[in-house]
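A protein chain is absent from this complex, but the other protein chains hold their places.
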Amino acid sequence: MIMAKPKPIQEIVNVIKDFDKVLVAGCNGCVAVCEAGGLKEVEILASALRMYFANQNQNIEIGEVSLTRQCDKEYLAEIKDMVPKYGAVLSIACGAGVQFMAEMYSEKPIFPGVNTNFIGVTLEKGVWSERCAACGECILASTGGICPIARCSKRMLNGPCGGSSNGKCEVSKETDCGWHLIYERLKTLGQLQRFEVPNDPKDWTTSRDGGPRKIIKEVSQA
Amino acid sequence: MDTKRDGPLGSVMVVGGGIAGIQAALDLANTGYYVYMVEKSPAIGGVMSQLDKTFPTNDCAMCIISPKLVELGRHLNIKLLTLSEVEGIEGRVGRFTVRVKQRARYVDMEKCIACGLCAEKCPRKVDNEYNQGMSQRKAIYVKYPQAVPLKYSIDEANCIYIEKGKCRACEKLCPAGAVDFSQKDKTHEIEVGAVILSPGFQTCDARPLVELYGQNPNVVTSLEFERLLSATGPTQGHLVRPSDHKEPKKIAWLQCVGSRDSHRQGAHSYCSGVCCMYAIKEAMVAKEHCQDPLDTAVFYMDMRTYGKDFEKYYNRAREEQGVRFIRSRVYNVDAVPGSDDVLIQYASDAGDQSDGHPEIVVHQEQFDMVVLSVGVETSPETIELAKRLGVKLTEHNFAETDPFTPVSTSRPGIYVCGLFQGPKDIPFSVMEASAAACAAEIDLAPARGTQVKSRSVPPEQDLSEQEPRIGVFVCNCGINIASVVDVKAVMAYAATLPNVVYSQEYLFTCSQDTQEKVKQTILEHRLNRVVVAACSPRTHEPLFQETMKDCGLNKYLFEMANIRDQDSWVHQKEPGPATEKAKDLIRMSVARAALLKPLTEKPLEINQRALVVGGGIAGMNAALGLSRQGFEAVIVEKEPQLGGMARNISQTIEGLDVLAYVDKLVQEVKDAGIEVLSGSHLAGLSGYKGNFISTIDTGNGAREITHGVVVVATGAREYKPKEFGYGESDRVMTQLDLDKLIRQHSGKVSKWQRVIMIQCVGSRNKDNPNCSKICCQGAVKHALRLKKINPEMDVIVLFRDMRMYGVLEDYYTQARKEGVLFVRYDEKDQPEVSFNGPGIGVAFNDLVLGRRVSLGADAIVLGAATLAEENEQLATLLKVPRNAEGFFIEAHAKLRPVDFSSEGIYLCGTAHGPKLISETIAQSMAAAARAASFLSNKDMTVGGVVAQVEPGLCAACLVCVRNCPYGVPRIDPEKGVSEINEALCQGCGTCVSECPAKAIRLGHYQDDQIMIKVDALLEGVV
Amino acid sequence: MPCTGRVAIIHLMKALEKGADGVFVAGCLEGDCHYQAGNLRAKKRVAYVQEVLKSIGMDPERVAMYNLSAGQGPRFAEICREMTERVRQLGPNPIRKNGERKEKAA
Partner (left out) sequence: MNTLTPSNLEKVLAAGHLAVTSECGPPRSPDMAVVDEKVKEVGPYVDAINVTDNQTAVVRVSSLASCIRIKQLGYDPILQMTTRDRNRIGLQSDLLGAGAWEINNVLCLTGDHQSFGDHPTAANVFDLDSTQLIGVVKNMRDEKKLINGFEMTKSLRMFIGAAENPFADPFEIRVMRTAKKVAAGCQFIQTQCIYNMDKFKLWMKGLVDHGIHEKCAILAGITPMKSIGMARYMKAKVPGMDVPEDIIKRLQGVPKEKVADEGVKMAIEQIQELKEVPGIRGFHIMAIEWEEKVPIIVKEAGLYPRPKMD
């Protein structure tokens, strides 16, 4: 799912400080799971902001709400009576949620409270890791189920490069070399010969490089 | 009340209120028996309450025993008779009449509120025996701050008034009028069905053994040292040496003071079994206490760290904590002229000379303090008690028992547990206590539930439509609160708070008559919430909650403000602010009370069947222990026949026939109608405590069994050595192989000229750091058997430490007398086995001779380790933990030795860790008792303070699943949201505080109920 | 609280927001948690609140975690004194100071 990280409070303060009333809006979807934007975080952020402004002798009212999801209009509509009462909305949903909120409530300034990072997995409580770059054309079938686009720093299709050592990426010793993982998996699967076959240049049109993307499921349209 | 004239009685007397007695009493009372607990001192707790920390987990002893004390003290079905002793007994199993003499307390327990004013004013100071005489108490006193019952008593031997007829200071000052000099000693005649003896032990008197003890205050016993470490001890836990109150730099422990010593008067030939471990613990804890690095040295003969995970503890002390261990014989403990230090002169064991020099070298070393690791012994009072009860004693003055009936005394219907049965540590005492409870429960099974009381309460009122109507009761606690806090002002203030419709003050809110008044007030004023501003909810909340229930109110509609412990007691010199603080505390409680909601607790039926996994001695005993109490048991055994490992053992070290015993058990299992699924294993498990559903793979199809509890008794196996040429020659064998050989070819064995046994094969090494506990015993047992077969045979045992703990030491002594040669080797200098054609030999360094010795032998017998059975699948199914070596981990190493932390699953036998047959039997009976106590309730109460998921908010994020310390939440695959089983939830609230969507609520501790107190406290501050 | 495992970040934040000068959490000794590990969770939450306080320019020392057993009465008193002394050094919660000023202005 989509992983996000709270923005530094100072950054948030800078964008909301000129409003009298600000609504902190959480999302109970992905960002709740990665403990960045659920109701719990709404309460904590709201409390921190109240304390901050109180210390600044500034009287800003902070409201709190958390929606089932911010990427669906129906859920966004649940706060239609609430939003007009505030000068601005601080959405701590992912970038999609923030934008959809802004589309829905176009008359209000909508600010992001988190940085949206990646599509990933929960390794353990409090540790999340990227797995998918949403390139739009999945090649996992040929790479042992490990994505070189998301997990190689150079998104090489014919890796590894010469810079990895001990299974770690040249960019950071904390990062596994994606191609080393692919090597190990292919070895386990008895498919090491795949390394001898060059992969052709990728068609990136399905990726972000093709411009903003949209999916239309024909069946549901019918 | 009584059942038919000849049927057994449903009550049991437990004599001795130490940890063993407490455990036995609680097990019995929780299984449907009425218990009389007879304790000779004014409070229960025994020696364990005096300990600082406990090995091998370094848990604080008081922290873990205290909840048990409280549970016992409050138990509806335990009658606690303190200051009492058994004078005589008549009758037989099922129906005894016991005469109990109870000394006068001179304090009315109903009235005493334990405020302590009496002791403060009492002019007579006496040595405090709880602190081993290292501090003083008054003649009117409580044994220790957490004592149960927390009621003062007058020590008549020291009371000035009783002695001289003048004083009565306590009586005059007692605000509750509780002191009562008119009390007289009483004699009770009590009828019970069975008796459990748990009188405990005393430590050996060190005076005749170490001359300097008693002369130099820096020579202390281990129990005195425990008090010096304890936060409740004479120095509040600051480790200082008694002579000058300076922090010691160097402390020595002398092991085996009064133990393993058949020469000196006052000493005992047996091993006390616990001193090695407590010395290690004390050395490590002492190091933690000291600011500067503390040098600690333990002088010992053999390090006997034979229990579960003990060897790791020893290794940690030696390798990580730098505790020095010196194998030696201390021959002199001397004063150092001109100082308070102590000089120890000792002869080091030759083998510990780094240069391998053979001669024994004499050393001396000076210490700031010396701790004497004193042994345990049965007290003269207990010996007298045994005589009065007609219970036979062994030559060591322990209660005589049979290894196959380890908790039965010589007198039917009287059982024994704890140290009076023999030297042992806390977990084994607790196991035996439950085992003794099991034995009594079997005797009295027909009468279960006949003598217990239960409380009847009116139906609960429905408050859903009512506004909060809060009553506030402010307690003066005599003058405890009133002397500091202006109670009247506080009461008046309370009346002004929102939702408060009534407020009142009482002198002693907890007194019986006041509780009656409170009841009337509740009904009269239609109160639906109650706030008591008094003392600690820890001790008093349950009492007030009972009163609530009596008025048809849900007990969760109660809130307490502690204006005594947290206010009047700590702000004695500031009455004004203290009064304000009392108001704050009450305002907070009132605010919260308005938000409290009734919580329902509902019964859930318990399936009365037990599933026992494993059909060895442990499994069969557990199944029999349950079956004989009327609970159905099913045994699942992986082998085609019952018996397990014991089928490979001919006899115990005492010479009892194990194979015959196994056959007898198998017959008993059959006679009891216990279903046995042999050649089977547990393949699946669902449900939860009280209602499990198991799938058993029987080898020809699956069987589904529903049951309420599981007993794990899957045993252990003997290590197949890779060392010493095992497998290369049939002359190299394990102890079990030797057993078989003696059984089947004793003629062949009788021709042997020399047998060499090598100990610690596969134990106490890198792969398996633990001691296997029973191999030393196995070697001595077989050495004696070989000597019996052929007295001319040379039997040599190569060992690292001979761990003949407890009374096993006798057999070690006997073996040496019969000429068995025991030769120590060092772990780093292993014996070498060589093959020379048909002959075999062993070369080893004789540490005493200081040279290498090569000997030929007819057989080499390896003391192979006891390893855990392959049980990973079972552990996964039951969701129970195992240690690094694969043995199952019990709920608590000290006090819950047969429980798993998940309720409804119990553990016994060698699946828990290596142990003797007698210990296995005790543990199996204990597991049966623990399971019975759960099953006997027929239904369990669920609900109350548990976590509840609001499905609409749940994002199924798994945070609760990952964070629950008990593994309770799971994502319901159908609903796609988290589900928390209220029968399993322990109510800690961890998931509630972690849930990112705030979808979980903890009953009684909802966010609003917590935050309102903060709001109320800080009202008007910002 | 049944266990410090129930102490949530927001509880500590709210106490400060409402004007408390300091908040401390007293849990069981590490390794001795009555509920196994609740105190370790609480420790992390206290650390988290300290980070939040830093980020809004408040002194993280205003919150603290202590571990002690039920048998350590004197230690508890010592902790109370320690915390009181610490808060005294830090001065009043700035929120409160401003609140008072506001009252005067009003």
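We call the chains A, B and C, going by the order they appear; numbering starts again at 1 in every chain.
We take it that a residue touches a chain if its C-beta (ideal position, glycine included) is under 8 Å from a C-beta of that chain, and two chains touch if they have at least 3 such contacts.
All values reported here derive from a predicted model rather than from experimental measurement.
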Any idea which chains on screen the missing one touches?
A
Thinking of the whole complex, not just what is shown, which of A:M82, A:V121 or A:L192 touches the missing chain?
A:L192
For review purposes, identify every residue of chain A that touches the missing chain, sorted by number.
153-167, 170-171, 177, 180, 183, 187, 192-193, 195-202, 204
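Quick note on the criterion: only the chains that are shown with their structure count from here on.
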Note: chain C sits from chain B at a C-alpha centroid distance in Å of 34
The distance between the C-alpha centres of chain A and chain B, rounded to whole Å, is 51
Return the residues of chain C touching two or more other chains; collapse runs of consecutive numbers into ranges.
8-10, 14, 17, 95, 99
Give me the residue numbers in chain A that touch at least two other chains, ranges are fine.
40, 43, 54
Chain A residues within the chain B interface of the complex
28-29, 32-33, 35, 38-41, 43, 54, 66, 122, 124-125
Contact footprint of chain A on chain B as seen in their complex:
953, 955, 957-959, 962-963, 995-998, 1022
Quick check: in the complex, which residue numbers of chain B touch chain C?
57-60, 62-63, 66, 145-146, 231-232, 236, 538, 570, 901, 945, 963, 965-966, 986-990, 992-994, 1002, 1005, 1007, 1010-1011, 1014-1015, 1017-1018, 1021-1022
